[in-house]
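Every protein chain of the complex appears in place save one, which is left out.
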Amino acid sequence: MGSAKDAPELIKDGKRVDGRTPEDMRDVKIEAGVLKEADGSAYVEWGGNKVICGVYGPRECIPKHEASPYKALVKCRYTMTTFASVEGHSRSGPNRRSREISKVLTEALESVVLANEFPKTQIDVDVIILQAEGGTRITALTAAMVALADAGVPMKDMISGVAVGKAGGVLCVDLGRDEDNYGESDIPVAFKSRSKDIVLLQMDGLLTKDEISQALDMAMAASEKLSGMQGEALRKEYERTERKESFRM
Amino acid sequence: MAEDVREMILKSVRKDIALELLKKNERADGRSQYDYRKVEVQKGAVTTADGSALATIGGSKVLCGIKFDMMTPFPDRPQDGVFMTMAEFSPLASPMFEPGPPRENSIELARVVDRGIRSAEVIDTASLFIEEGKVLGLFIDMFVLDHSGNLTDTAALAAAAALADTKVPKVEDGAILWGQYEKEMKLPMKPVTSTFIKVGDKLLLDPILDEEYAADAQLTIGTVEGKVSCIQKSKNGCFTKDEVLEAIEVALKKGDELREFV
Partner (left out) sequence: MWKGDLLKIVIPGEMVWDTPKSVPHTYVEGGKTYAKVVGLMRDDRFVPLQVSYKPKVGDAVVGIVVDERGPGYMVDVNLPYNAVIPTRKVRIKLPISAAVFGKITFVDEVGNTDIGYVKELSRGKLVTVPASKVPRIIGKKSSMLEQIKKETGSAIFVGNNGYIWIVGGDMPLAIRAIDRIILKATTNGLTDDMAEWLHEEKTKKVK
């Protein structure tokens, strides 16, 4: 959370910092099959976020002693480029934040990947945040799902989500960077597309139970739209007469 | 372990066939000896960076982002800004890349690209001086996103284009004003590299992945307009002097083709 003296006015005349209403989502663009080498891949632009994901596997589990005799191990790695945020140059390599997000994303993916069909293997899901603007973990999850489907990894369902929260005293959908940094609460949440079960949920700030219930309802409605977009991206890639294996940012 | 053995064997399998094709003057994708694959460059790909470019050669893709930061100068050059070049081989780029700290091949690539930029004095470090003990520093960071052969030329192209796209930030009271820019960085010259491999006794420009596996030796020639700025020979085979000179001649010419994209 940023310091109060830098905080912009988050809500003014019912409009948010970037002119959206509380229910508006930022623009989302999803492309599948954008990399040549990876078994599956996806590129997502969500507002000012630009994220790429590549999937390899199921493949041999390395190190061998980590392999499970019952299922494939899903390993999702979330990393950022050193130039992803507007402020300054970040150090490369994992840090505590990226390791926590990697764990949370891995667990969300494990809830839908049919890992028992490929024992003793691993499935690598690498997501790179090329450019960040609030809500990167949800953007990462959106890309990871499409990349896994593109790789032909069998799954029970797709997952889609959104970060909801409170900014300027109002519950809002799809927090942008300023709302993420200066708002009162941030709730990234993701659902299975068909069953609507919650597979990812985190929260910070102070909210009443009713506010959380309302926020989750708003998130569910927004996630449905996202889920439609994921399907469209996959359909578009397979309807193409030629597989693209390239992308423009 | 098993992956390395498999790679070694696939390499020997690929080498046999590359040699056979080359006897008939053929490359697997129909190119001639000194052709580049399709080149594409997108400048300004990342708006949070001070300069950026996504370069694609064939299937290989490298994203370069440039960021300024306030730094202390080197003690022996107190009036000059500094710059550092780094390359990250992301695991999503190739089934062969593992996560972890940089390995020799990514370190070598970064240093070769850096040498090309530094030798040609493309960055005006004197203009980055702010005040005593404070200079602007540039981080030239290249992220490999797709490895389909010849990452060096793809990365060098991304770096040059990112530099051409770079704007110098505004500085006030000895601190950078993030997101606000003063002027464009003008490049006096455009540094690129041209990489050759040797298979049998044939030189090939811009090796695709299979050809890299078949290569005995590799030679990267960095050029700016009309001059050579760096050379790096790698792998354990060798080149004759004539081969090196031939590569230089081709690199100067082909480098100009790449410079069109910067």
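In this document, chain identifiers A and B correspond to the written order of the chains, with residue numbering beginning at 1 in each.
Here is the rule we go by: a residue touches a chain if its C-beta (ideal position, glycine included) is under 8 Å from a C-beta of that chain, and two chains touch if they have at least 3 such contacts.
None of these values were measured; they are calculated from a predicted model.
Peer 1: For the chain left out of this view, which of A:Met25, A:Met155 or A:Val170 touches it?
Peer 2: Only one listed residue reaches the unshown chain, and that is A:Met155.
Peer 1: For the chain that's not shown, point to the residue among A:Ser98, A:Thr121 or A:Asn181 touching it.
Peer 2: Touching the chain that is not displayed is residue A:Thr121.
Peer 1: Sort through B:Gly30, B:Pro75 or B:Pro101 and give me the one touching the missing partner chain.
Peer 2: Residue touching the absent chain, from the options given: B:Gly30.
Peer 1: At which residues does chain B meet the chain that is not included here?
Peer 2: Chain B touches the missing chain through residues 2, 5-6, 9-10, 12-14, 16-17, 20-21, 26-30.
Peer 1: Just the residue numbers, please: which parts of chain A touch the chain that's not shown?
Peer 2: Residues of chain A in contact with the hidden chain: 39-40, 57-61, 69, 112, 114, 117-121, 149-158, 192-194, 230-231, 234-235, 238-243.
Convention: only the chains that are shown with their structure count from here on.
Peer 1: Can you compute the centre-to-centre distance for chain A and chain B, using the mean CA position of each chain? Integer Å is fine.
Peer 2: 31
Peer 1: Give the list of chain A residues in touch with chain B in this complex.
Peer 2: The contact residues of chain A facing chain B are 35-38, 41, 48, 50, 52-56, 59-60, 62, 77, 79, 81-89, 92-93, 124, 126, 128, 130-133, 245-246, 248-249.
Peer 1: So in the complex, the part of chain B that touches chain A is made up of which residues?
Peer 2: 2-3, 40, 42, 45-50, 52, 54, 56, 59, 61, 63, 65-69, 86, 88, 90-95, 98-99, 101, 139, 141, 143, 145-148, 176, 178-179
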